[in-house]
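Quick one: the structure is below, questions incoming.
Missing here: one protein chain of the complex. Every other protein chain is in place.
And then chain A:
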């Protein structure tokens, strides 16, 4: 051990950051007369998302066809309750509006949750992290103009998995994570970007999405069945179908909508049930990551090889918290105003102890090393300490508000028939849009990437690079 004197700091004896900072801050704030309102993290969020309700609600930049989806559901259900229910209650049973009501509520709630919640966005790497990773990558001693390869290989369950480096987020993506170019975010366990819900579907909102499509299938089938029964009952005694439709025009609209949507929604539900049972994502299924198309013996390393456990882990597992702290306050304002610190501290303390504790200890260590006088160390050290971590994302209270996940690879394009459910359809569209998306999203601003790497990326249909790949030495 080196013979140096470490400053033994006892955090207990020092003023802990409490929600009443003005005493400390006041004396030093005489320079800043008007404390500007502290900014929340969502206001400086780098992805292409929009936020409402002060960060509680997050949506993608383009809401896709979410209004259409919502409109169709509301209109169809409304017509159902207005036109079909009275007749069916009179002639059959009063359970019908009850069942319909429950399904309708389920559908709307899960739709809104899918659309408005964080799908599992990974916050971008801080500048320090990015620099550290770059240093590790550049260790190959690359002297040529060609940039070093940006993939890492990991062995998961005896399966080799390639981790790709994300140029936008400046980090190696965890397994099953993909970067959505529509929303410009990396999303964990990325499934697809769904324009119908106007959001990405990923780790955190997959269960909402699945419940939505399953309950929508039930609702659509239920309405379809009820309308058919209704019209059949009206048309009996030789009155004819035309007479029945004239009596109840709303039913005709419902019939058309339900008939065209029930097949695609049932198909989508069936497809996703298959995905859940095999613990696959749409992204992996479309790319054929684990289907052994390349001839090798590949299996899905994430599957538990048990349908029941797969379903439970995907749908009933613990819900991870949102990693982007939307409503947290920025540690220091971009314009370096610390007037906001007064208001920031109580909010931080109210939000989570983590931020405050780390900041507090950090500030203490900072001031301790900077000045020999321990007694004057106070949260003043915070601003400087905070600057080193501008990207503080401590989200302990998970707000399942909708998040806009950016579009990533597999993107459903809305076809004229509105059928986006069939996998084959998605396959052709997603591959094309993926290539397009890759071209769009790979910025070369501050990353030393030459154009050649950008070209080889999309053309190789995967973002892996040719050349030596890293194996993790652990």
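The rule is short, and it goes like this: a contact is a pair of C-beta atoms (placed from the backbone, for glycine too) under 8 Å apart; a residue touches a chain by one contact, two chains touch by 3 or more; residues count from 1.
The rule is simple: contacts and distances are computed from a predicted model.
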Per UniProt, the name of the complex member that is left out, chosen from "PICALM interacting mitotic regulator", "Golgin subfamily A member 7", "Mitochondrial import inner membrane translocase subunit TIM54" or "Prefoldin subunit 3": "Golgin subfamily A member 7"
Which of A:137, A:161 or A:277 contacts the chain that the document leaves out: A:161
Touch criterion as defined above, residue of A:64, A:250 or A:301 at the omitted chain: A:301
Contact set of chain A toward the excluded chain (per top definition): 1-2, 4-9, 11-12, 105-106, 109-110, 113, 122-123, 125-126, 128-129, 132, 154-157, 161, 163, 171, 174-176, 188-189, 207-208, 211, 301-302, 309, 312-313, 315-321, 323-324, 352-355, 357-358, 361-362, 364-366, 368-369, 372-374, 388-389, 391-398, 400, 472, 474
